[in-house]
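Of the protein chains in this complex, one is absent; all others appear in place.
Chain naming follows the written order as A and B, and within any one chain the residues start at number 1.
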Amino acid sequence: MIHRETLTQLSADLRARKVSSVELVRTFLARIEASQPTLNAFVSITAEQALADAEAADRRLAGGGGGALEGVPIGHKDLFCTAGVRTSCGSRMLANFVSPYDATVVARLKAAGAVMLGKLNMDEFAMGSSNETSHFGPVRNPWNTALVPGGSSGGSAAAVAARLLPAATATDTGGSIRQPAAFCGITGIKPTYGRVSRYGMIAFASSLDQGGVLAASAEDAARVLREMAGFDPRDSTSVDTPVPDYLAGLGAPLQGVRIGVMKEFFDTGLDPEYERRVREALAVFERLGARVREVSLPNLPLSVPVYYVVAPAECSSNLARYDGVRFGHRCRDPRDLQDLYKRSRSEGFGAEVKRRIMTGTYVLSAGYYDAYYLKAQRVRRLISADFERAFGEVDLLMGPTTPTAAFALGAKTADPITMYLNDIYTISANLAGLPAMSVPCGFAAGLPVGLQIIGPHFAEQALLHAAHRYQLETDWHQRIPEQYA
Amino acid sequence: MSAWETVIGLEIHAQLATRSKIFSGAATAYGAAPNTQACLVDLGYPGVLPVLNAEAVRMAVRFGLAIGARIARQSVFARKNYFYPDLPKGYQISQYELPIVAQGAIDIVLEDGSVKRIGVTRAHLEEDAGKSLHEGLGALTGIDLNRAGTPLIEIVSEPEMRSAKEAVAYMKKVHTLVRYLEICDGNMQEGSFRCDANVSVRPVGAQKFGTRAEIKNINSFRYVEKAIQYEVARQIELLESGGKVVQETRLYDPDKGETRSMRSKEEANDYRYFPDPDLLPLELDEAYIEAARAELPELPDAKAARFASQYGLSVYDAGVLTAGRDLADYYETVVRAVPTQPKLAANWVMGELAAALNKEGLEVGSGRLPAERLAGLLTRIADATISGKIAKELFEAMWSTGQDADALIEAKGLKQITDTGAIEQAIEAVMAKNPAQLADYRAGKDKLFGFFVGQVMKATQGKANPAQLNELLKKKLSG
Partner (left out) sequence: MALTREQVENIAHLARLELEAGEIPQFQQNLSRIVDFIGELERADTAGVAPMAHPLPGLAQRLRPDAVTERDEHELYQKNAPQVAAGLYLVPKVIE
């Protein structure tokens, strides 16, 4: 069963010409089509282009050429701009928006030979933790379709979990790669802020957004990230340091690696069975020779309120460009300019996006800026300093990715705060710009559980290494929902 | 004596003369077809990001150094949030709390010749907005975003000007400066240089400022003067009739010669400034700043002082000649060719040349009459080849034909007669032709001397050297 192979294996098979890209593309397209009514993981399926690209990839492979991911099917979260293909951001606002250009990530993966099969569903403008805010309808969790896949990269996570794709791009502003990875039982990495170009990645909160990968294993994630990462002169916040070969040295011993267990992540909100799985995973690392100890980052509990000031503030400004003038939804028969603005935006944006725009507008407005925005940015520094102190003592930090496993659709939509608290363990890494992963580490009540690993800036290699070593010892990452096995 | 004191502060927007925009690689050329110079970044397309233009930074630093300001070692770009169709992102990238330039000063010369120092609070980098076009589109407005993203420095003065004239003097000085520095083409018609004026009045002697009105987007020196004068009169009349000045944005209508409230900007704005997360702090080190300082040209004030002392010019003339870098360079090119005649050169540059250029609406830099050519004319005055009177005729001929002075002197036979014998000959002929006048003169009618000068000049077609003629004529007439 070809779809069960890892991306690493598929890439080797393509190179060895044991399988053609066209075959792979057809296989995965068929799975996508079949799953779409249930999972709704895709917003757009680009079958025709994918087959043409696959044929071209096969020609290059036949000639012994091609890039590192030549012929490998992938999908892009629908906030990465793709030239000539609708890029909706999960919003009615951009439901008819065809990007005239490729995001840097898209261009790089294209150059590496990866074949795009389509654009993946997501929470509207990446605002959500359950993929219920998409204009194109919710995505469902392949482990149990009554449950959410997590968000905002829910489409990407569900697609990889159900093996509709070997890997997909995603973005993480407050946990949007790691939380759905945990909910769907797959591996996800959010690199260091500035490691992957944000050019062409439609912004939610510019100082927090970071592109990354969802894949079946750490090795697969490393293989894709190696092609995505790197300096981009079009992004002022892109960092100009060389990208190490993330695949080099994978699997080396973990002897002596110092792991800190974040005390604050084992709070009263954490589901006991979830906690047991995470502690079992920590025991595996100990068995592998790592030195595991508890560390305290006292300001972490303030991460969520900091985030819900900073992210909405940036989003309120980032989303002001959607005004019905140059692109995007425009209301019918505007009476005047203000009517054009107000109705276009109110019709184009969903309730959660409006809530965040309004929150952000409020915290930046005269009289509140100091109390909320500046205060939050000060606490952000305290949180960042906590991490810096911790990384003076340990090499990696670990803990749960989420407080609970996947929840039911509709369970948390009534109260925004309940939904926001679902990101309580993931947000701090974004605030500090740190690389972080989620790795499957078992099941709680039959649902996947995620182990979170956080490292110092630019320590992607160390994260991937630890995760890979763990995956050599365990097979949680190989579990596939029965219906999609 | 008015009971009211006027208080004016200016915010001048100068477009920086970069090739590309401040945050994108689109061209900044003026006059292109609508939206043909608006790239994805300028249009605020989803996903695009700004990257700062090095040249815009260098230009802002040059300005700061030229006004003796503090150059920030770290400055920060901020977003100014508001909705307007010519503002594609819904925010303008500007600088707010930490501008690149702060605390400079500019000296202006008042009408009585005294010098007044006007404080410059700050000058910051920002992007220009696009343009709204209202003509010929019926109930619609058209948006052209070619201008969006053009780099600007906004130069904010202290509220230290006390009359419309002072404001104009200050604006002219800034205009001179940005052109000297070659950071702005200064073209006011094309909007490259424009200003907002904050105007208020208060009772003479009062400490507190009155409520101010902001007059937006004035793009000529004359309009600045008129708009301020109108606004001051309006405010005084309002206050004297028991009314109150409302803090608001107003627009100057040059056709009606009045300011009026801008309804579209009426509502109190809450710009929600915050640091732009897409841009990092701009850091400039000592070496960068010193390198920029070393590249500064001689500035207008220094140049004027040098002109006055080196060329023996009056302060006024030195000021006029250094008002533009092109003019000053022109003058100095002329002087280099006629080094003994700096005053003659000044008179010609400010007199005949200025008048001729003005008549055709040309700039000195237009190349219409190269400095070398004017110098050729002055050389012939200096070596007495031609008289001043002939020189004026010759100038006109040079202007219309584009020929050199020497060629024209040769062709037209305009060379001055300095040969004593030839002049004497002409005098004698005139005396012979006019015996009655000669007799009268010798009988004591001194006034007739002028008659004889005229006759000899006529006979020599104006070419007789006037000084020689005077001397010889006196001798001959007295018999």
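One rule holds in what follows: a contact is a pair of C-beta atoms (placed from the backbone, for glycine too) under 8 Å apart; a residue touches a chain by one contact, two chains touch by 3 or more.
Given the structure is predicted, the values throughout are model-derived calculations rather than measurements.
Across the entire complex, the residue among A:Ala432, A:Ile454 or A:Ala467 in touch with the chain not shown is A:Ala432. Considering A:Gln9, A:Thr38, A:Ser384 or A:Thr474, the position touching the chain not shown turns out to be A:Ser384 (whole complex).
Residues of chain A that touch the chain left out of the display are 96-98, 100, 192-194, 207-208, 233, 236-237, 239-240, 299, 302, 304-306, 308-309, 316, 320, 323-328, 330, 334-343, 345-346, 349, 354-355, 357-359, 361-363, 365, 371-372, 374-382, 384, 415-417, 420, 430-433, 457. Of the residues in chain B, those that touch the hidden partner chain are 18-20, 24-27, 33-40, 43, 45, 51-57, 76-77, 83, 85, 132-134, 137, 139-145, 251, 262-264, 270, 272, 275, 277, 279-283.
We take it that only the chains that are shown with their structure count from here on.
Averaged C-alpha coordinates put the centre of chain A at 57 Å from the centre of chain B.
Put simply, chain B touches chain A in their complex at residues 40, 43-52, 79, 81, 83, 85, 88-91, 141, 143, 270, 272-274, 277-280. Chain A meets chain B in the complex at residues 79-81, 87, 89, 94, 97, 99-101, 103, 198-203, 205-207, 233-237, 313-314, 316-317, 319-321, 323, 325-327, 337, 341, 361, 364-366, 369, 373.
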